[in-house]
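First comes the structure, then the notes that go with it.
What you see is the complex with one protein chain gone and the rest in place.
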Amino acid sequence: MKCRSLIAFLLVLCAFTLTGAQEGIGPPDSISADSTRGDSILPPAPVGNLKAWDTDDDHGHSVTLEWEISSDDGAGQNSVLSYEIFRWTPFFMDTLKGIRNSLAQTEAYIAELQAFLPRAKKRLKVHRKGEPGVGFADSVAFYVDTIAASERWLPLHKDRLGQLRRERAQAIDMIPQAHKSYPEQGEWRKVGTALSGQTSYVDAGVKEKVSGDYLADHADYYYRVDAVTADSTIRTSSEIAGPVQSYGQFFNTGRIPVFVAVIVFTFLTVFFVTKARRGADLYVRPLAGIEAVDDAIGRATEMGKPILYVLGLGTAADIGTIASFTILGRVAKRVAEYQTKLIVPCYDPIVMTVAQEIVKSAYLDAGRPDDYYEDIVYFVTQSQFAYVAAVNGTMLRELPATNMYMGVFFAESLILAETGALAGSIQIAGTDQVAQLPFFIVACDYTLIGEELYAASAYLGREPILLGSLKAQDYAKAAVMVLALLGLIAVNLDWTAFTDLFVVAK
Amino acid sequence: MRRQIPLMLVFIFGIFMIFQYFVPHESSEWIYEFLLDWIYIIGIFALALGIWSLIRVSVAKIKAHKSGWGYPIITLAGLFLMILFGFTGYRDGSWGFYFMTAEGLSNPMFRHFFDYIMIPIQSTMFALLAFFIASAAYRAFRARNIMASLLLVAALVVMLRFNPYLGPIGPVIADTASWLLNVPNLAAKRAIIIGVGLGMVATSLKIILGIERGYLGKG
Amino acid sequence: MDFGTFLWTTLGAFLTLATFSFLYKDNPFYKLAEHLVVGVSAGYFVIILWHNALVPLLFQRLSDGDWYLLWFNSSTPWYWIPAILGAMMWTRFSRNYAWVSRWPLALYIGIATGLAVPLEMANRVNKQLYASMANIDLGNFWGQGFLDATAGYSQVIIFAGAIAGLFYFFFSKSHTGVFGGVAKFGIWILMIGFGASFGYTVMGRISLFINRVQDLGLWGEAAFNASNPNHSGWFLAVFWIMVMGVAAYIVVELVKFARAKA
Partner (left out) sequence: MNIFDRMMSLDRRWVFLLLVVVCAVTYIVPFQVPIRVEGEVRSIYDFIDTLKPGEIVFIAIDYDPNALAELHPMCYAVMEHCFRKNLKVIVTALSQNGPGMAEQAILNISDSLMLDREYNGVLYEGREIRNGEDYAFLGYKPYFALVILGMGQNFRIPFPTDYYGTPLDSIPMMQGVQNYDQVACVVDLSAGNITDAWISYGQGRFYFPLALGLTGVMGADYYPYLNSRQIFGLMAGLYGAAQYEEMANNPGLAKDGMRVQVYAHLVIILFILMGNIGYFMGRRDEKK
């Protein structure tokens, strides 16, 4: 009865996956258009001068094709609707596809068995203790059989899985060799469509060997482009381009401008830092926001109220948050000296861990290790507006004398700033998020705009090597301004050779 | 050992990631994806530290019996209920704990807590911005000096762009508003983004080259 | 809406009003909503990160090995490395081994900063530098209409404003003399730009508030609309309890206010 059919089904499924049935693959055709037109379209002119080469500056596995559009595209009969790109594919690829399919089926079947076994065992326990009576006997026997059968099949399938994986690996290594048998033992298969008017197409596969559309490197590929009219049966093929091999490059030439910029900037930083170490005195203009930090901490001490430091909604991977760490370190040192209460609610666990480490060592530096207790820096939650609700509540209950918002902020910046103003605190903010700067500038007493957040740690620390790195930044800015001016003049004189130097490819 | 090796790790991995950007080859991509998984997994493990800190702070508040000590109980209750619902699922006739498969996500109580507790409160906190933008504008838009008055005038012009009661100067205000949004706004963004870009690279280099060590703490 | 959904929507409406009460002042209703959402969202992220990240990223990758070999024979055993690094983070629970957690942190920050150096240089500095080399449209220099953003003079102002803004951000020169003048022009452009974007976002924020009010409207419609299938006196009772509660609270506030005034 029902259980018998279940066993039968299981056995058939095992048999089916073991044989690894083949199923044919037909070329995916373009939009099926049953030709319901009166006048017949003449075959269009073919695509001219088809060229194919390995796409450069990439991780390989892709070939770029370029051609001149057919004379019947946009002119002449104007009948060309799209171009279909064909690649010569050896039949060997079908066997590889067959291996992939049976591998997928085996994996699916193993997963099903692994899910089925614990449930069946549980049901078996239930039936053993459970209600006696008709049909009880064979249902226990049924479960014992199926569990035994499944446990017998499972290792068999696991070995098959291992064997199929080895087969797949060998088949993939044989792809380049299989492509050498061109033009025998293979056929033209459509790999893509380009719209009329387009003159290039990138035939890109993926680098993962496990996936279906993996395109092997170092294999000879041949391409053909058909100009196709509205009626897909009327088309004309171009001559064949190839053999072409795809491979990965080791240097992305499109990113040379960035490479030069990084090298120059690193050199500037190292140069000025070493110059600063040898004691060169570096002038740095005063920053209102930074001076406010010192007297804000003083104010908090007189009023005996705590200081709230918010590191923002960035993770420790955001550079804005890392800059905020260094500011927190210096603020915590001063707070420890003045013995004021510090509150640091955190949004991200890693940021909390690093902040705890910083505040603890700041208290050590100030010679007050015992004042430090674990809960100065605490975790709230990782959802934006729940975090804001909690910090708002803390502000109104602790009424801090000074709020500092340093780091990466999003839409909640104005909520924090307005609540802080409601609580009557002096507020100093600093963020690199351009969209939030208007709100901080309006609602806070002092705001460090964009780059000033990154300069703050150098200002607060006053160490010469940090001021040296600041000088490097200024020189880089000067370079950017000069280049922008030269570029502007060059563009307007149509001397594009200069501006092309600065194009950053993908 | 406690500080030298971490600084060396930062230097090695930092330099590698800088050069990895310029090498599109497959091998560098595999390592890049693998390292990103590291960051992600380390972040998830650290969540345990965060939850532990939340629990410890809440328990401390409850023990201290200060005013409002009842509320942290609600926090802990919400936390444990949500975790409980997240791991219990209903499958073939019985409720049970499912850790490896995601039945918990379709647990009705889990969905209800999300749809009827988290969503209303979070979108209402977001909606508070409508009020705070009004009170911030009232409180802080004062023409104290030239900079503040430029800020004020630009905001007023843009806020009046679709106001119908302006008569003949309506179109003029609308054109000025779209000009302000397209020209000075773009210049400001460009200056700040270039500055921030240089600042970010400088800060990252300071960390990789070991100039800035504060984040590692002492001792 | 069946009865259960209505109870849940009532809870949602109550929490919405509790959060809005923050506009008046910090009160027990807001404290309730705040602590509740902190706990629930923290729990939510534990579950989401467990099911959607930890299980697929780590457990499933190691699971095709066998437990008695500690999954070392899985097809990707090297995923043990991030797992060990993650576990090293837990040394922060103990006081004297906390320094061990510096290793995974160092890796975390090292990878992040290394990632940022070329990426931020390319996306921010190079891209903006190339964008600023725009072609000044001399043909249409004075543009049409009152103020034309695509005209030549606008492009000159964009370029000059960006350069002046950069002048303002110079650290190693004091803002005096000609240099100070250009920097002042720069900060003026910044302020006009910030004012404009502040004014532009007001409309968006107000529609946020309107959507919340519409949501409350849906709840009100279900509570009071007699034709609603599961409408019954019970819900009005729920509503009146809430109204009474809020009214009592307002009375208490007024009394306190009056006493404070006296």
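Per-chain numbering from 1; labels A, B and C assigned in written order.
Going forward, a contact is a pair of C-beta atoms (placed from the backbone, for glycine too) under 8 Å apart; a residue touches a chain by one contact, two chains touch by 3 or more.
Only a predicted model underlies this, so the values are computations on that prediction, with no experimental measurement involved.
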Chain not shown, its touching partners among those shown: A, B, C
Options B:T88, B:S123 or B:S178, residue touching the unrepresented chain: B:S178
Which residue of C:A53, C:I136 or C:I206 touches the chain not shown here: C:I206
Touch with the omitted chain, as defined above, among A:V126, A:A141, A:L195 or A:V210: A:L195
Chain not shown, touching residues in chain C: 23-24, 150, 202-203, 206-207, 209-211, 213
On chain A, residues whose C-beta touches the chain left out of the figure: 31, 33-34, 36-37, 74, 81-82, 193, 195-197, 230, 422
Residues belonging to chain B that touch the chain removed from view: 130-131, 133-135, 137-139, 141-144, 152, 155-156, 159-160, 162-165, 170-171, 174, 178, 181-182
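Throughout what follows, only the chains that are shown with their structure count from here on.
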Chains touching both chain B and chain C, listed by label: A
Geometric centre distance via CA averages, chain C-chain A, whole Å: 20
Approximate Å spacing (C-alpha centroids) for the pair chain A, chain B: 17
Contacts with two or more other chains, residues of chain B listed in rising order: 18, 21-22, 39, 42-43, 46-51, 54, 68, 118, 121-123, 125-126, 128-129, 133, 137, 151, 188-189, 192-196, 198, 200-201, 203-205, 207, 215-217, 219
Where chain A touches two or more other chains, by residue: 255, 258-259, 262, 265, 317, 319, 322, 350, 353-354, 357, 380-383, 385-386, 389, 397, 437-439, 441-442, 449-451, 455, 470, 473, 477, 480
Chain B-facing residues of chain A, complex: 57-61, 115, 119, 207, 248-252, 255, 258-259, 262, 265-266, 269-270, 273, 315, 317, 319-320, 322-323, 325-326, 329-330, 346, 348-350, 352-354, 357-358, 360-361, 364-365, 374-375, 378-386, 388-389, 397, 411-412, 414-415, 417-419, 421, 432, 434, 437-439, 441-443, 449-451, 453-455, 457, 465-466, 469-470, 472-473, 476-477, 480
Contact set on chain C toward chain B in their complex: 8-9, 11-13, 15-16, 18-20, 22-23, 31-55, 57-59, 63, 78-79, 81-83, 85-87, 89-90, 92-93, 99, 102-125, 128-129, 131-132, 145-149, 154, 157-166, 168-169, 186-202, 205-206, 208-209, 211-212, 215
Residues on chain C engaged by chain A in the complex (per definition of touch): 19, 22, 25-26, 30-31, 33-35, 37-38, 40-42, 44-45, 75, 89, 92, 98, 101-102, 105, 108-109, 111-113, 115-118, 120-122, 125-127, 129-130, 132-136, 138, 159, 162-163, 166-167, 169-175, 190-191, 194-195, 197-198, 201
